[in-house]
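Provided herewith is a single structure, encoded as structure tokens, for subsequent inquiry.
Removed from the display is one protein chain of the complex; every other protein chain stays in position.
A and B label the chains in the order they appear, each numbered from 1.
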Amino acid sequence: MANVTFPFPFPDHLITLMPEMIVAIMAMFLLLFDVFVAKGSKTTAYLAIATTVAAGVATWSLQGPDPLVAFYGFFVFDSFAVFSKFLIYVATALGMILSLEYMKNEKHIGEYYVLMLFAMLGMMLMVSSNNFVTMYLGLELMALCVYVLVAYQREVLRANEAALKYFILGALSSGMLLYGITFLYGVTGSFDFAVMGEKLAHAEGDATAAVMLGMVFLIAGLGFKVSMAPFHMWTPDAYEGAPTPVTAFMSVAPKVAGFVIFMRIVADLLPALQHEYQSILIGVAVLTIAVGNLAAIAQRNIKRMLAYSTVGHVGFIMMGLIAGSPAGFSGILVYLSIYLVMTMGVFAVIILMRREGIQGELLDDFAGLSKVRPGYALAMGLFMFSMAGIPFLGGFWAKYVVFMAAVEAGHLYLVLYALLFSAVGAFYYLRVVKYIYFDEERVAFNFIESRPMQATVFVTAVTIVFLGLFPDALFELCRQALVGLV
Amino acid sequence: MQETALTLSTTELLAIPALPLIGAMIAGLFGWAMKERMAHSITSGFVILSALLSIHVFTQVLAGASFHGNLWTWMIAGDFVVPVGLLIDRLTTIMMVTVTVVSACVHIYTIGYMHGDPGYPRFFAYISAFTFSMLVLVMGNNFFTLFFGWEAVGLFSYLLIGFWFKRESANYAAMKAFIVNRVGDFGFAVGILAIWYYYGSVEYKTVFAMTPDFVAQNVTLGFMGWEVAAITFICLALFVGAMGKSGQVPLHVWLPDSMEGPTPISALIHAATMVTAGVFMVARLSPMFEFSETALVVVTLVGAITAWMCATIGLVQNDIKRVIAYSTCSQLGYMFVGLGVSAYSASIFHLMTHAYFKALLFLAAGSVIHAVMAEQDIRKMGQLRKYMPVTYITMLLAALALAGVPPFAGFFSKDLIIEATMAREFTEYGWVGSFATFAVLTGVFMTAFYTFRMFFLTFHNSDRVDPHAKGHLHESPKVITIPLMILAVGAVGSGIWGVTVLDIANPEVLNGYFGDAIFVMDAHNPLMVMAADGGVHGALGMILHAPFTLPFWLALGGIGLAYFMYFKQTTMPAKIAAASGPIYTFLLNKWYWDELYEKIFIRPARSLGTFLWQRGDLGIIDKGAIHKGIIDNIVAGAARMRAMQTGFVYHYAFAMVSGVFVLLTYLLLKA
Partner (left out) sequence: MLETAFFYMFGGMSVLSGMGVVLARNTMHSVMFLIFCFFNASGLFFLLDAEFLGIILILIYVGAVMVLFMFVIMMLEVNAAKLREGFLQYLPLGGMIAVVLMIEFIAASSSGVFAESAMGAVTHMGQEVNNTKEIGQILYTRYLLGFEIAAIILLVALIGAVVLTIRERKDAKYQNMSAQVKVRREDRVRKVSM
């Protein structure tokens, strides 16, 4: 860490944080602006979406060959952060687009988009952090926003309940995380990942117990955010209770941020403890994969099913972490990108299912869709096949890259195990297809059409097919993004 | 790109799979806007064109041309390169011709069969797309295109079995097919993964070239405590995939159920092409299988069990399509026996003849079903020959071919397999060879019996047609009978043609017609053994020699018994059934495979899911605390709910703390 200097080199720092500044300022501006717009106006929403685009442009214009560091090493702007930021922008923007119609009838909708922007800001800070201070604060900023977003429909009882549960358990996980960080700080005397990693590599025998304790609590705290079993139990409740666009948002963006942090920690902080963290991550992955894929089978509510499906995907993504190699890391980025597209597409279709008197969240509500709206049916079928990992759709490559990385790292049995469960997982994805294509319509479809939603479904479906056929470019991008990290 | 004396046009080769794909896309995407006529003209036209091109390529290859090369690179991931390329040799072309010709016949047949169905264009789109996938499967030059085709044909098979999605049973059958195939695909994927892991390449040529060295290095891997030669592991894993796709015991259960699909599908996918993908794959990979005696023994054993067991089941089935379906399983078993005893060329030969006569049997059965108003029970048919002479004659030809009566097609190919089985001796597991010989010989008798049982019950015997359907009895229209006639030519002539023109059976040419497309170790080559025994040459020779062989009399015996039981003593079958009580029930219930799976896989899987749901979700979360919490909250107010909520968060938190506890304790104990 650089020494504190006076006068403060303000402009340089602020330019490096340009995207964050834009988002923060726009969020606060929209908070005030929303007071003056008419009820039911979508101006705030559009401005919020525009903000994500602006942040994207700012990020793009800032990126260069060398990583930038600001605020005495508390903030990094490297190609890894750039890539993950773009994933977060896309996830947030899509989450907002999905909300346009869904949240239309809510009161005080302005704050909803403001909170989404703040959550995005938190995640942007997370992925740009190479130390525990920025990481923890970014994480809390994100978490706080998401708690509120889950509870946004106050009159819905299950939303309240879900949010409360999520909040309490989130507080517990934050406590665990902080406790772990404390121990690691105690051993190393630093918050900076790289410095800590250096110290840990030279730590003496005595330190083992303290380091292990810190590491386990760290993994538990972060594992909560990305839904690793057994820290996943909030996931189905929160997913089911939250408004569907929020579910879409929180099933993608925080996972991206969480895994990015995980990768930074694995790459910088824990290389000396490779053996230890691998052994516990393997245990967690085995449990996560089994829980996610098995419990999903018994679900009738598609949001709950997707919650468990997310847990399953997290288990697969973890294989990239366990591999711990550049191939594994780029595999995680590939997986996250493809997972983002699939998930957003699926939730867009689910939101379209909402109709007069029906939430559209039960599997039964999908029965016979293919006859009424073959387009939506086809898209949903594609997403389901892709999630099941059927070649040659995007989801197949996602699994493929992380599995290959794990095989190369010598975890053949783990991959076999994961393959087996991905076959089990195919069952419940396929069941959705069965409802759509082979069942009779039970409740009349009475769609509330909306252009942005249709566009989302279309674009995500095309992307999934395209990535399935030409995954090369994405692979290359993800490899590039790792330059400097590993 | 390496080319030999005669060049094949890349454009022409690419056009063969591309044409059905284009047809499928047009019919699939714009089907809603099309008249029936338009949809079938486009798809059928393209497939017929593709068939003609295949035949053209076939003649060129026969004249000595071949093609091997990568056309473009699909993907590069590090040192892992996935090329898209073609390998066109004698093995490939014979498959191409079979696939496209049968597909073309089925396309034409479908015009009549599916007439008026609401999903008409969709159906054509599916079968064209299926044809494309199958062509990719056979034409590719690496394991990746093989895998692509493999998965794609599975997908279209699933969609087509469930084509009549309003039928509950069709849905169920489609799911069953897909899931059973996933089990097979798991093995297949593991096999391909292992190949890439050990060889670092997925191209056939490279892998084949490396195999002898690889085997010489004696690479082994520990698997579940066993030390297995890597090559054996790879071959067996791939063979598990073949078992799933080709309906071999114990993964055969989906194939008879797949008959829920429309009949043209049964003919195209579940008789002639897709199910033979496993056979093709093993033959294609003969340079690997040859090096693993264990794998060959397993292939033989599985094939023999299937051939025999499915034949016994076929004896008592009453559904016309199910009889043929079990016959398909059984005949696929024959092909695998042929592969296992290293008579690859004989197996592929049988694959080809089987494709023609079995497709013909199915299409003729479909014609019958069409005539008797969708009745499939042969006990409710009889005397149909008077009404449908064309169907009658073509079906008779197909039945003779299946039973293996000379000079029909099935005779030649089946005879070759049987002789090879008798000639081959395994060094270590001698009993497998003996068992296979027993299975294929008794199988011949049973095949002849059940085929003619079905045939006589359908076309002869007493008239048991439902009076209601009687008025509709008529010969099918031309679009249905013409494909029957085309296929009948194949069912009669493809055997003789294969023996004389292709010289497949000639033991003096090492691998017969296939040349270097198939690799057989000299020590294994049963054709060479047969040659040493003074094998018989030429079609005429084989026919003349037939009366001196056992299979010939077994086949005639089977037909004779069927004739006796269903022509002369028509009361006898019921008596025999009654007398053999439990055995009959056992066979009628298909050896209780479905029930077995229900017990050992499906129920435990379901109960595990239910357990996690009931106990894990409902028990702890919903019923235990949350659910009760919600309802009581509405009833009794917020205070109580808060109290309950604390209870369940407690559980979540407890799980988290326990997780930390387990991980931490583990690490500290280890350190």
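Keep this in mind: a residue touches a chain if its C-beta (ideal position, glycine included) is under 8 Å from a C-beta of that chain, and two chains touch if they have at least 3 such contacts.
All of these numbers come straight from a predicted model, not from anything done at the bench.
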- Message: Among the chains present in the display, which ones are touched by the chain that isn't there?
- Response: A, B
- Using the definition of touch stated at the top, determine which of A:Ile15, A:Val57, A:Val148 or A:Ile448 touches the missing chain. A:Val148
- Note on the structure: The listed residue (A:Ala207, A:Val443 or A:Leu469) that touches the chain absent from the view is A:Ala207
- Note on the structure: Among listed residues B:Ser9, B:Ser462 or B:Ser658, the absent chain is touched only by B:Ser658
- From the listed residues A:Leu62, A:Leu137 or A:Val443, report the one that touches the chain absent from this view. A:Leu137
- Note on the structure: Note that chain B touches the chain not displayed via residues 639-640, 642-643, 646-647, 650, 654, 657-658, 660-661, 664-665, 668
- Absent-chain interface residues of chain A come out as 1, 4, 6, 8, 24, 28, 31, 36, 70-72, 74-75, 107-108, 111-112, 114-115, 118, 121, 125, 133-134, 137-138, 140-141, 144-145, 147-148, 151-152, 154, 183, 186-187, 189, 203-204, 206-210, 212-213
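Everything that follows uses one rule, which is that only the chains that are shown with their structure count from here on.
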- Message: Quick check: how many Å separate the C-alpha centres of chain A and chain B?
- Response: 42
- For the complex, which residues does chain B have touching chain A? 32, 74-78, 80, 147-148, 151, 155, 162, 165-166, 170-171, 174-175, 178-179, 182-183, 185-186, 189-190, 193, 197, 608-610, 612-614, 616-617, 621, 626, 629-630, 633-634, 645, 648-649, 651-653, 655-656, 658-660, 662-664, 666-668, 670-671
- Note which residues of chain A are touching chain B in the complex, please. 157-158, 161, 164-165, 168-169, 172-173, 176, 208-209, 212-213, 215-217, 219-220, 224, 229-231, 233-234, 236-237, 276, 279-280, 283-284, 291, 294-295, 297-299, 327, 374, 390-392, 401, 403-404, 407, 412, 415-416, 419-420, 423, 426-427, 430, 434, 437-440, 470-472, 475
